[in-house]
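Structure incoming, see below.
Only one protein chain is missing from this complex, and each of the others stays in its spot.
Moving on to chain A:
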Amino acid sequence: MKQSSVVDLLLLLLAIALLTTPAFSDLVLSKVERRIDVTSQIARVSKTLKVVNSGSESVSEFILTFPKFLGNNLAYLSVSHSEGKGKSKRTLVNLSVREADSKGIPDSISVYSVALPKPLSKGDTLTLEVVAAFTNVLQPFPEKITQGEIHLVMLQESAQYLSPYAVESQSLSIKLPNARIESYTKLENTKLQGSELKYGPYKNLQSYSYSPIVVHFESKAAFAVAENLVREIEVSHWGNVQVTENYNVVHRGAQLRGEFSRLDFQARPNPRGASAFRHLLARLPPRAHSIYYRDDIGNISTSEMQSDSKKTELLIEPRFPLFGGWKTFFTIGYGLPLSDFLFASEGKRFLNISFGSPILDLVTEKLIVQVVLPEGSKDISVTTPFAVKQSQEIKYSHLDIAGRPVVVLEKNNVVPDHNQHIQVYYKFSNINLLSEPLMLISGFFILFITCIIYTRADFSISKSSPTYLAKLQWDEVLATLQEVQSIIQKCLATHDKLEASLRDLSRTGDIQTCKAARKSTDSLLKDLSKELKPLLGFLQSSSLASHISPKVEELVAKEKELEEKLMAKHTTVVEGYEKKSSGRDIENRIASQQQKIITLRQEIEDLLEFIDEI
C-alpha cells in the first residue's frame, strides 16, 4: 500500500491548497448524485447536477472539474440537460463541452466548460446529466500475479464532489463487480450493500471539497485494450462495404508472473486462470457477410458466429488465452450491404457508419478509421459527433489508376461510448463505375489484337534466307494441296450426283433427265480437270513437293479412272434402259464395273486421307 498512501498524501495537500482559493461564481449545486460503475475495465461516472443561480447576474457557462489523475484518463464526456416538463416529455439535449484553460484553478485539476442552452438568470434552476468514461483508472494491485491468484484492482476517487461551486447535498454510489472486496476507505455515512458502496449524503460542502477514497476489489472483467486499431472501410458501389479491422490487443490487467501451466488451466480454469480472458465478443451490424478472422500467419479457426435480423454476433477466440501483459494481433473483416449504409442527400452521397470497434468493452488507445471511397469521388467532407483528427490519403487497389481517396480519422483513447455514427459526404458519378470493367475489356481486347497481329505478321529477319524461302514455298505447296483436295472432293460429289441420277432412273425410268444429268456432270468434270492441271504442274515443278507429287498424281489418275468407269457404267445402264432390258440383266452387266468403282473409291479416299495428314 506504499504507493497509494503517497497518492493520498498528495491529494490531501492538494485539497488543502484548494480550499483556500476563492469561490468561482455564484452558482450553487443544490443536489449532486454521482454513480460510478466499475464492473468493466472502464470507470463510467454518471452525475445528476441540480444547478441554482444564487447570484444576481445571469450565467451562461458551467464549469466541470476533475482531479488531474482522472482528467488525464478521461475518454468520453457528455453533458446533457432535460427539456420539457413531466417525465414523459423529457428529452435529453446534448450541450457543447470544451476543455477550458484553468485560469485561477490549480494545475492539478482538469477543467471543462459547458455552454448552457440559455443563460441562467437569477434564481433559476437547471438539471444537468453528465456522463464520463475513464480508462486506466482501475489500477491492478498487486501489479504482478501468478496464474492462480485473483485479479485485484484499485479505484481512487473523492467521496465529495470536486467542484468550483458550493454543493448543498451530494451522494456517491460505486457499483462494484459481484466479487470479493478487499478493502475500502471508511468515512462517515459509508455503507456497503451487496456489491454497491455508498458514500453520503453529505450536506453543505464548500467549493473544492475533496476527500480521497480508495476501493480495492477483485475484477473479473476482461482488461482488453487495443493499443492500435486500424479500421478500413472500403465502399464499393457494386453493392458492398468491406470493413477490415486490425487489432493489437493487450491484456492491461495485472501481469502474469512465473509459469503458465496448461494442465492447471485445463483442469481448473476458474481459479487457475481467472485473470485471463479467452474470448472477445464483437457485435457486428445485421446482414454482415463473408466474415473472416485471421492474423499474420493465417486463418484462426476458433470463432463462432450467430446472426439474426438485428445483429450479427461474432465470438472471437484468440489463438491463446490472454493473461496479464500478453499481447496478440488479429484481423477481422466483413462485408456489409451497401444499401444499409449509403444514402443520398442534396446531390451528394453519404456513408453513415459507426465509428468505433464492434467489440464489446474494448478500450482503444489509438483508433485510425480509414474510409476508402471509390475512385473518382470528389468534394469529400466528414461530420463526426466529436472531435477527431482528419487527413486524406490515396490508396491503390485492384485496377486503380488515379487511386482511391481515403479519409483518415484518428482518435486516441476511444471507449464504446464513441460508437456513434459518422457521416462521410462525397460526390460520385455512376459513369465511373464502368471504368474498371471497361479497362478489363480493353486489356483483353489489346491482348487478342496483339495475338492476331503476331500470327499474321512476318517476323523473319532475313527475307532471302533459304529456310525462309523454303517455308514460303512449303506454305504454297500446302495451299495447292488443299486446292487439289477440294477439287477431288468436288469430283467425288459429282460422281455421287451421277449415281443418284442412276438411282432415279431405276425408280422413275425417265431416261431424258438422266441424260441431262450426265451432260451437266460431264461439263463440270471437264472444268474441274482444267482447274487441276496448273496445280499439278506447280506440284511437279516444286522441289519440296517431290515426295508428295507422285501420290497426288496417283490420286488424280485414280480419279480419272474412276470417272471413266463411272461413265462406262452410266452408259451401260442408260443403254440397258433404252433397250428395256430387265433389271437383273443390267445389274449383271455392271457388276464387275461396280466392283472396280468401289475399290477405286476406297483407294481415292485413302489417298486423300494420306494427303490430309501432311
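By definition in this document, a contact is a pair of C-beta atoms (placed from the backbone, for glycine too) under 8 Å apart; a residue touches a chain by one contact, two chains touch by 3 or more; residues count from 1.
Methods note: contacts and distances are computed from a predicted model.
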item	value
Name of the absent chain as recorded in UniProt (options "N-alpha-acetyltransferase 25, NatB auxiliary subunit", "Coiled-coil-helix-coiled-coil-helix domain containing 1", "dolichyl-diphosphooligosaccharide--protein glycotransferase" or "60S ribosomal protein L7")	"dolichyl-diphosphooligosaccharide--protein glycotransferase"
Contacting the left-out chain in the complete assembly, out of A:129, A:168 or A:295	A:295
Touch with the omitted chain, as defined above, among A:180, A:319 or A:389	A:319
Selected from A:122, A:144, A:191 or A:327 as touching the chain missing from the view	A:327
Residue touching the undisplayed chain, where the options are A:479, A:493 or A:516	A:479
Contacts of chain A with the absent chain, listed as residue ranges	258-263, 295-302, 319-320, 325-329, 396-401, 439, 443, 455-456, 472, 475-476, 478-479, 482-483, 486, 531, 591, 594-595, 598-599, 602, 605, 612
